[in-house]
Each structure stands twice: as structure tokens, then as C-alpha cells.
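Every protein chain of the complex appears in place save one, which is left out.
Which chain is which? They are A, B and C, in the order written, and residues in each are numbered from 1.
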Amino acid sequence: MTSPELDALDAHVKGLWKELLARPAVATFLTGPAIRDRRSYAIYLTQAYHYTSHTPRNQGLVAVRPDLPVAYRKFCLSHAEEEVGHELMALHDLRALGVTADPSAFPLLPATEMKIAYLYWIAQHGNPVARLGYSFWAENSYGPGGPFLEGMRQSMGLTAAQTTFFDAHADIDAKHGDDVRRVLVKACRTPEDWEAVHRAAQITMRTSFDMLEQELQHASALIAGEPSPFAFLDADLAGAAA
Amino acid sequence: MTSPELDALDAHVKGLWKELLARPAVATFLTGPAIRDRRSYAIYLTQAYHYTSHTPRNQGLVAVRPDLPVAYRKFCLSHAEEEVGHELMALHDLRALGVTADPSAFPLLPATEMKIAYLYWIAQHGNPVARLGYSFWAENSYGPGGPFLEGMRQSMGLTAAQTTFFDAHADIDAKHGDDVRRVLVKACRTPEDWEAVHRAAQITMRTSFDMLEQELQHASALIAGEPSPFAFLDADLAGAAA
Amino acid sequence: MTSPELDALDAHVKGLWKELLARPAVATFLTGPAIRDRRSYAIYLTQAYHYTSHTPRNQGLVAVRPDLPVAYRKFCLSHAEEEVGHELMALHDLRALGVTADPSAFPLLPATEMKIAYLYWIAQHGNPVARLGYSFWAENSYGPGGPFLEGMRQSMGLTAAQTTFFDAHADIDAKHGDDVRRVLVKACRTPEDWEAVHRAAQITMRTSFDMLEQELQHASALIAGEPSPFAFLDADLAGAAA
Partner (left out) sequence: MTSPELDALDAHVKGLWKELLARPAVATFLTGPAIRDRRSYAIYLTQAYHYTSHTPRNQGLVAVRPDLPVAYRKFCLSHAEEEVGHELMALHDLRALGVTADPSAFPLLPATEMKIAYLYWIAQHGNPVARLGYSFWAENSYGPGGPFLEGMRQSMGLTAAQTTFFDAHADIDAKHGDDVRRVLVKACRTPEDWEAVHRAAQITMRTSFDMLEQELQHASALIAGEPSPFAFLDADLAGAAA
């Protein structure tokens, strides 16, 4: 599905991916030792555990806002339902890696908390269509983010049982296909609505890359043997580089 | 599906139906002129329009509560999604009857507002399983409530196009079947949880019958030619008795 | 302070007091044995404990609504602040009577819960000025409700240490004086706003009298030695009639 507004959004998000994948921290990761160390991936999964456990809640809150089109309300609720329990996939993959810690021990990085906070904020208090700006790129992130993930998978020698979170979301991306695009066209009724979508896409992409950067910093520190709130991963994963 | 707790809930609700169907207002309706006058049914549908437009919102709010079992969160969101837009069925049936007024002109009866208020209250602030006490009887109300509705249908000569709201909910009752029972068994983890379910079942049934009584009082007054907030129905429906 | 709209509200509330004080349950109480039995008063206080513990919360929620006049936002927050902890006055008076039960054992009567539910509903989802309809009569209830309370005080021989909840609220009524009237005139900007205030006044007065009736029914049953969720009061108060 396409429209001038969707084209503009595609172009905006494409530009953001280019900008954000060019952040130095990404290149440093791709060429350094962290990409071969499973603790990097484990740190990523702990943060995925955290924000994913809030996704259906903040998605569901949009459907509570008054006066939304029927199609958008149904979209919010059915997507929220589909996301319920996905944090357990992240936990599954951590367990498959060998991580034994209780999720209550997973540190919540500031950028992860900001991402969660921002999604609740727009869901409850922002323009009610804004959250679609997050869905728009996040449910199509396997394409641009895929090589990055594939790099990790190969460098670390990850098995399918250790990547169910990624694989499921890649499948969901493919399946949902046009869902977000179709509902955007129905839910956005004014230029201000589209502007709110663009803004939320940009802010959530940047915050997601802030989260990624903080994860990579912690991974580097951990690998370097520095004191770390993720030190609990060492007993299970140190020396587990492929 | 059955269990001692479900049996106790069945017995409780059965007793409540017996008690509430024996309210004098119900008998008066079944034997008086109101059962032959479509304005009675139209008044009913205006209130169904009001509370149904809130059902998915207060149902969805339960899924936002923290620390609920995955099965219950999914139930809340998928049931909420299924209910989105059902107020438009009530509106459809009003239009099929010939009612032309805008929904913003439908009076909100105090008992209808109380029913709505109570469902938001338990969804947001009560025991998070309490709202299942409402679903338990409301999604199985066609059996005990059916004869009452069939009486209206026949007395008023209603066509299928004028009863889509009822017929759809009768179908949903049949389809959902054991859904609520299964999720109750998963979501209720303590005797206090079951008690909250019993309590919510009782309060919402009583409030629903309060709503029915207020509807029937307004119908009688309207038919008797007394001043009424539902007088707008007269132009479209007066003399429309079968 | 006065205005045509305030005069109309005064007249409406005056009529409601007359109607509600004429309910048979009130007369039955004033002339029967319950007015001499402290268990009646204790039951009243348990329900005051319940709803009062929610008053500042639902009052505070109004101030969170967007786009309200500064004066109204300040009123909501300062009145909410003033009400914080008033449930402890009700508890104090129960203790002064000799009641030893933990508040978690106080039954929550259906009408009390409905009153609480309705106040949250209008605070969060209704017309944002509606809750002033409750404050309007509740913060001026010592006048019309006073003789009823005085009757209890004398019949039961209550001391000042056993009536701090009432006495404090009588003082607050006197002190606040015109507060609610002044803020009503600022906050109500349309006829719909005034209508929402009238409606909330009426519904909350009726629900408060429903609560009172349920309290009196339970008092009668308890005094008559019937099984009662308030039986825990017997050990401390039975035979405590003045």
C-alpha cells in the first residue's frame, strides 16, 4: 500500500536508519571483539525483556483513548494481544544461551527506561496516532537491522533456539506487511496527525539507538573486565565467545 | 469446563437470574402494553449504544494492569478487540427501526452510567480479575435473557435487520463458550480473587437490571404520553406498535 | 456568593434533600431501636472509612485533566490535600467507640463501592467539572444532615472523642463556605457544564442515600441477631446501647 504521506514517511525512516547505523558505536561494535562475545547479545536480550514486557500495555492504552476510528482501535488491541508474553521469548533465548539469573536482576538501562517512558507518554497523553510512528519502523526493522543481527548470529555461532525472539519478530514483520500502513491511512486525518507520526518515529528510533549504544558500552566494559551491573552474566557466559 | 469454583459461580449467577427476573418491573413489562411498543426496544438500544461504546475501553484497561498471567492478558485484549464498534450494531438496529436521532441526543440513564462507571472502576482500581465476573454472566446471558427478548421480538414483529445487536451477541455467547471459564481458572489464584469475581457478577447483574427497570419506566411514561427525555422517539416510532 | 446558576443548583439540591430525607428507611431509623445502638454508627463509620480513603485520589485526578482553568486546578489539589488521611478520623472514632477490628475487615457495601466508582468515573472520564456537583452538596451537608447526626449523638450518648469525623467536616463546611460556589462560577463555561454538575449532584446524593439505607439495613439485621458481615462489631459493641 502506498500514498504520498506513506512515501514521505518511508523516506524519513530510511534517512534515519542511514544516519543511525552510521553512529560510531555501531561501526566499533561490528569490527571489535564484542561482536564475537555472547555477553553482548545477552545484554541486548535483557533490555528486550524489559521493554517488550511493556509493549502490549502501552499499545493497549491507545485503544482506551476516546473517539478513535474503529479500524485503529481494533489494530491497537489485536497488535497488543499479539505482543503479550514476547518478553518470555527474550527470556527463553537467554536461558538457551545459559543465562540463569532471575529477570528481576536484569539492570534497566536509562535509555531503555526512556524508550518505555516515551511510549507510555504518547499512548496516554500524546496525539493518539503518534504511537504508529513507532510501529511503522519497529515492525519493519528486520530489513535494515537484519545484517547487524546476522553479523552477531554468525560471529557468535548462535543456534535457532537462541534467536527465537529475533526470528519471531522477523516473521511478524513479514506477516504484518501492510497492516501498519493501512491503519495509518485510516487513523491520520490531519497534517498534524502525520507530523505526530513522523516525530514519534524519529524520537523512538533515536532512543532505540541510544539503548543500543548503552548496551554496547556495557558489553565493552564487561568484556574488558571492568566493574559492571551485568557482571552476573560472567559466570554463565564468560569465555563463551564462539 | 468445570471446577468446584466454577460450579459455585454458576449456582450464584443462576440464583441471581431467578431473583432479578422476578422483579415486579419485569412481570409488568411482560404483561403490559410496553412489550408491544417499539419505543421500549428503542430505549433499550439507546442504552446498549452507550455502555457498549465503553466496553472495549474498560476491558482493555484490565490488560494494562501489571503482573497478570499471559492467558488473561491475551483474553482481555482479544475480547476487547472483538467488542470494538458493537455500539454501531445497536445504532444500526435503531436506524432499521426508523429512529433518525443522532446518538449524542440519546439520554444516558443514571443506572447505565453507573454500570459504565463500575466497569471502569474495577478495571482500573479493583481486583484485576473482578471484571471476569461481568463477562461470566454477560457473555452467557442469551439463555436466561432470551425468552424476554424473544417476547419482545414477537410482540413487536421485529425483523432480523432490526435485531443484529442481539443476534450477534447470541452468536458470540455460543462461540465463546468456555473462553471465560477457562481464563477464570487461570486468572483466579486465591479465594479473594474468586470472591472478587462473585461480587462483580452480583453488582453488575443488579446494576444491569436497574438499567432495565429505568428503561421500562421511561418506556411506560413515554407510551402514556408523559413528558420524557425520549420524546424524540415519538416522531419516528409512535404508533409503530405491531 | 450567588448567581442564577448557583440559585438553580441550590434549589435542585434542596429538593433532593427533602426527597431523600423522606425515604422510609430514614424515618424507620429515627423512630426505631437502631438509633440507640452504637453498632449503627459504627457501620456508618466503616463505610466513611472506605469512601474517604478514595476521596483525595479521585479529587486529585480531576486536576490531571487537560485544559482546565487555573483556579479550578488549584481548588482540586488543595481540597484533595485537605482530605488526605480523613479516613483515619473515621478509624479514630471507631477506636474511641471500642471497635478493635482491622480496617481490612470492614465490609465494603455495594452502594459504597458504587459511590467510589462513580467519583472515579466522573473524575477520569466524565465532564471535568462534574465532580463539583458532589462537592457542592457534600461540603454543605452538615446543615440538612445535622439533625440526623445530632439524633444519633444524643440517643447513643456519643462523646466528642467519638465524633471527630463529623465535627471536623462540620468545621470544614463552615470554613470552606463559598469555595465551591466561587470555583463553580469559574469552571463552568457552558450550559452543558452546569448540566453535568446538576447530574452529578443528583446521582451522588442518591447513591449516598443508597449507602445510608444499606448501612441501616445491616444495622437492623445485626441488632436483630441475624447473620451479618458486621458481626465482628458485636464483641466490642453489643449491649453498648446508651
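Everything below uses one rule, namely that a contact is a pair of C-beta atoms (placed from the backbone, for glycine too) under 8 Å apart; a residue touches a chain by one contact, two chains touch by 3 or more.
What you see is a predicted model, and the numbers here were worked out from it, not measured in a lab.
Colleague: Sort by label and list the shown chains the missing chain touches.
Modeller: A, C
Colleague: Just to verify: which one of A:118, A:165, A:194 or A:230 makes contact with the chain not shown?
Modeller: A:118
Colleague: Just to verify: which one of C:26, C:64, C:96 or C:238 makes contact with the chain not shown?
Modeller: C:64
Colleague: Since one chain has been left out of the picture, which residues of chain A touch it in the full complex?
Modeller: Missing-chain contacts on chain A: residues 110, 113-114, 116-118, 120-122, 124-125, 202-203, 206-207.
Colleague: In the full complex, which bits of chain C touch the chain not displayed? Write them out.
Modeller: 56-57, 60-61, 63-64, 66, 70, 73-74, 77-78, 80-81, 84-85, 88
Here is the rule we use: only the chains that are shown with their structure count from here on.
Colleague: What is the shape of the graph in which nodes denote protein chains and edges denote touching chain pairs (line, ring, star, complete, other)?
Modeller: It is a line, because the chains touch in a row without closing up.
Colleague: Report the inter-chain centroid distance for chain A and chain B in whole angstrom, where each centroid is the mean of the CA atoms.
Modeller: Chain centres of chain A and chain B, defined by C-alpha means, are spaced 40 Å apart.
Colleague: If you average the CA atoms of chain A and of chain C, how many Å lie between those two points?
Modeller: Here chain A and chain C have centroids separated by 49 Å.
Colleague: Cα centroid separation between chain B and chain C, in whole Å?
Modeller: That gives a centre separation of 30 Å.
Colleague: Which residues does chain A have that touch at least 2 chains other than itself?
Modeller: none
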